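Please read through the structure below; I'll follow up with questions.
Just one protein chain is left out here, and the rest sit where they should.
Then we have chain A:
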Amino acid sequence: MSSRRSRSRQSGVSTEITDAQITDLVSKLQQLIPELRARRSDKVSAAKVLQETCNYIKNLHREVDDLSDRLSELLANTDSNSAQAAIIRSLLM
């Protein structure tokens, strides 16, 4: 692909979106996702990366929700003193 990267000419905003940019971003994204990290980037299509990204983000959201529920229960049940003690402990660690 011809490198049509718009270097900073007169216009500061690059209006062209090059393939190389997108491929680069997709590969970076792929590295983050544990499922796809092992596979070689040329064997994974962009659609698959996006799909797994969506699934991964949904999973993370669900984890955060679960943790929030647990945290809220813990905070409600434990005494405020011990909760503060735990929090202070966490700051010291």
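Operating definition for what follows: contacts are C-beta pairs under 8 Å (C-beta built on N, C-alpha and C of every residue); 3 or more make two chains touch, one makes a residue touch a chain; residues count from 1.
The working rule: contacts and distances are computed from a predicted model.
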{"item": "Chain excluded from display, named as in UniProt, from \"Pyruvate dehydrogenase E1 component subunit beta\", \"Protein YIPF\", \"Ribosomal RNA-processing protein 4\" or \"Transcription factor bHLH149\"", "value": "\"Transcription factor bHLH149\""}
{"item": "For chain A, the residues touching the chain missing from this view", "value": "5, 7-9, 12-14, 17, 19, 21-22, 25-26, 28-29, 31-33, 46-47, 50-51, 53-54, 56-58, 60-61, 63-65, 67-87, 89-91"}
